[in-house]
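And now, chain A:
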Amino acid sequence: MEEEKTAMKRLIRLVAVLMLTSMIFTACAPAAEEPVVIEDEWGLMTFTPGSKVTLGVSSALAGAYAVYGQDMLNGVDLAIADFGGTLQGWELVSKGGDDGCEGAPAVTVAEQFAADPTLLAVIGPMCSGSVVPASDIYAEHNIIMVTPSSTAVVVTARGYENLFRLVANDDLQAEVTVDFLRKDLGLSTLAVLHDQSIYGQGIAEAVHGKFAAAGGDVTGIEGITRGDVDYSAVIATTLAGNPEAVYYGGMDAEGALIISQLRSAGFEGVFFGPDGIKSKPTFIDASGGAAEGSYATFGAVGGATGYDEWEVRFTELYDAPVAYAPGSYDSALIILQAADAVAQVDSDGNLVIGRKALADKIRATPFAGITGALEFTATGDLGKVSITVFHVENGDFVDVKKVDFGD
Partner candidate 1 sequence: MPLLEIQNVHAYYGNIQALKGISLHVDQGEIVTLIGANGAGKTTTLRVISCLLKPRQGSVLLDGQDLSEFKAHQVVNQGVAMVPEGRGVFSKLSVMENLELGAYSRSDKAEIQEDLERVFEIFPRLRERRSQVGGTLSGGEQQMLSTARALMARPSLLVMDEPSMGLAPVLIESVFESLIEINKQGTTILLVEQNAHMALQVATRGYVLQTGEIVLSDSVEGLRKNAMVQKAYLGIE
Partner candidate 2 sequence: MKKRIASVTERVKEILSSPIGRWAFIGAVLALILIIPLMNFQQRAFWVRVIGYTGLYIILGLGLNVVVGLAGLLDLGYVAFYAIGAYAYALLASGHFDTHISFWLVLPFAALLAGFAGILLGIPVLRMRGDYLAIVTLGFGEIIRMLVTNLTDLTNGSQGLIGIDSPYLFGLELKTSTHFYYMILIFVIIAIFVTQRLDRSRVGRSWVAMREDEDAAQMVGVNTTRYKLLAFAVGAFIGGLGGAIFSAWQGSIFPDNFNIMVSINVLCLIIIGGMGSIPGVVIGSFALITLPDILRQFSDYRLLLFGFLLVVMMIARPEGFIPSQRRRLELHAEEIAHAGPSETITEGGS
Partner candidate 3 sequence: MTILSSNNVTKRFGGLVAVDQFDLDLRELTIHSIIGPNGAGKTTFFNCVTGFYAPEEGDIYFNGTSLKGLQPDRIAHLGIARTYQNIRLFANMSTIENILVGQHPRLKASMVDAILHTPRYHKEEEEALEEANRLVQFVGLVGLGDHLARNLPYGAQRRLEIARALASKPKLMLLDEPTAGMNPHESAEMMRFIQNLRDELEITILLIEHDMRVVMGISEIITVLDYGVKIAEGPPEEIQRNPRVIEAYLGRGAASGLGQNST
């Protein structure tokens, strides 16, 4: 365990060093021997000697969605530990900001982070509803933010150069889903359910549209109420159209209820969902066996290195990852490596990082993470994305198909 950790650390160091050298070579930058005047179009982050370097995590840390936020925070903490706990000698810390998965508090958290002189960058926010308003603040202050979870198409459509995201947007997941349903499984009727959230409804409607466009017959689209436990009424109307498959846009907990109630209502067809349901503890285990045979897509996984090993380590330290821990882990490492690469120590002994330099570095550097080979486009979306279709077999997710985008 301890050995693995140091091994990992060494590996990361190595990658970082390689990157740094490659950058120096490719950019033909002058060797930084003389104390140079450090400049940056967006301004500089200056960390005085002895100060900490903070990674902010904006997510739901208290209340209903806290379980996801805590998961993110754990992912970031593990990343900091794997990175060695310091950035060129400056101590690295994570700092959670509870946004409750809502807009207004997310903005408050953004202001709080923005005022923190030790802040390096932000991982999150988790929910699209918080990302949209909070990113305005981050953009205003040129703070780098990487969201591991917000899938709404609109997030990256506003031209913010400081914003990155580590998941595929709804459209791509929907495309793979529909393709799989139509071609691989050869199905022609589908009923769609969603949880009326930004995330769930967004992806459900995308699937709905694409399935119809692909010549399939959508027998109905219905919304459910989050927090209810008995969905038998809506399930009965859903099944009234005799669909071959049911697609559910939403999160794992409700997903588990829906699949088990679908099965007890006698539904024997295919159940399909997005990355929100791809959770072993809260979807497969919570469904009491009913989830067996279900499908889920999960984005950004492809070329992943060392995920299984990582999962073991993570589980040992915290608990099984819920949803966004891997993405948060990768997000944090991407930031840290880029920061390591562009950071300089000025003549006063301060660690100085250019904001735009950091953003450019992140955008320019491909990263081999546990969630896949990650590379960003100009808009902050993943350039090469692969979407994997998972099948639940014997109580676990097994990947059955992988589609690559962006090549």
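Selection criteria: all candidates are chains of the complex that A comes from, given by their letters.
Annotations
FYI, a residue touches a chain if its C-beta (ideal position, glycine included) is under 8 Å from a C-beta of that chain, and two chains touch if they have at least 3 such contacts; residues count from 1.
All of these numbers come straight from a predicted model, not from anything done at the bench.
This complex pairs chain A in touch with one listed candidate out of 1, 2 or 3: 2.
Across the interface of their complex, candidate 2 is touched by residues 61-63, 66, 70, 96-98, 101-104, 107-108, 111-112, 114-117, 129, 132-133, 136, 152, 154, 158, 196-198, 200-202, 223 of chain A.
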